[in-house]
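One structure, pasted below without further comment.
Every protein chain but one is kept in place in this view of the complex.
In this document, chain identifiers A, B and C correspond to the written order of the chains, with residue numbering beginning at 1 in each.
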Amino acid sequence: MESIGRRRWAIAEGYIPPDSSYDSRALLSHEAACILNAGDADANIEITLFVTDRDPVGPYKVQVGARRTLHLRFNDLEDPEPVPRGTDYASVFESDVPIVIQHTRLDSRKAELALLSTVAFSAG
Amino acid sequence: MESIGRRRWAIAEGYIPPDSSYDSRALLSHEAACILNAGDADANIEITLFVTDRDPVGPYKVQVGARRTLHLRFNDLEDPEPVPRGTDYASVFESDVPIVIQHTRLDSRKAELALLSTVAFSAG
Amino acid sequence: MESIGRRRWAIAEGYIPPDSSYDSRALLSHEAACILNAGDADANIEITLFVTDRDPVGPYKVQVGARRTLHLRFNDLEDPEPVPRGTDYASVFESDVPIVIQHTRLDSRKAELALLSTVAFSAG
Partner (left out) sequence: MESIGRRRWAIAEGYIPPDSSYDSRALLSHEAACILNAGDADANIEITLFVTDRDPVGPYKVQVGARRTLHLRFNDLEDPEPVPRGTDYASVFESDVPIVIQHTRLDSRKAELALLSTVAFSAG
């Protein structure tokens, strides 16, 4: 399929709730960047995290295969360092091929779920 | 009315919760693509689903009449195959006339409802 | 202030939950189009509603003063006819000056609140 999307994306909102009411991976509080690579070439993506009081951290490197989607949880990023819980951050994604990014959070600090989602801001 | 929208749309986030706390169609956990065809010609739409570990599935074919809206539930797609529950996916919509697509999920895995919604990413 | 926005907007998703757990206006299940007119001229807006199985309804006429915001509840639209509850619809807004529209729903069918919001799709 013809590729769709942009090479550069920003998510200004980032916050991984420090607590969860559940142990299962599906219901654990988490924040995700849902990445779609609809094109015929693998996407090599570098992520930079911005915080409030020190220099940015990164790049985190992620690959999404051709014609695949990856629902990346920020909770799972470990290298160069884990994403702190309960802390405000923002992120920029730079890919070598066009991709589409949607931002989602599931918050299970309380027993009932809360959800948010928005398409990220794209440029370039 | 003059048509409004684009011909090509992507929803990078897709996930149909595997459980529901209710049996009624209105409160069943579901994921929807709300499609608006404001123009004077019927829209013939092909949907391709992307997953994490195998080639895309599709096309699913949907028609939305002139000057009509369709709130399509991914739960209802059956041909060429049902959309798996509890699995990450993404989708691309290709229409022969301009349309507008908004993505919504109602999650009733717990007794209280959680909602998300965002306008899909448009191109072309 | 210099005006900001577009003249033509679409909200593909529309659904007023038929029930509420509360009587107060603030917590009643409702769907809103939050309209910002940051410019120096009043905005005259015509809204057309699209449904699944018959011709569009409208125009509904709304005015938003210069340098004002209006959080319009679809629940409050009465002329030419009320918006049906528990029914899928979509909407197109046409203004004579640039405006910004954001779509929000508060769902209180269950005792706890669910919220969604997204900037509408803009064109022209």
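Note that in this section contacts are C-beta pairs under 8 Å (C-beta built on N, C-alpha and C of every residue); 3 or more make two chains touch, one makes a residue touch a chain.
Since the structure is predicted, the reported quantities are computational estimates derived from the model, not experimental observations.
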Tell me which stretches of subunit A touch the chain missing from the display.
8, 10-15, 48, 50-53, 55-56, 86, 88-90, 92, 103, 105, 107, 109-112, 114-121, 123-124
Residues from subunit C at the interface with the omitted partner, ascending
1, 4-5, 26-27, 32, 34-36, 38, 67-71, 100-102, 104, 111-119, 122
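Simple rule for what comes next: only the chains that are shown with their structure count from here on.
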List the centre-to-centre spacing of subunit B and subunit C in whole Å, with centres computed as mean CA coordinates.
21
Could you list the positions in subunit B whose residues touch two or more of the other chains?
111-112, 114-119
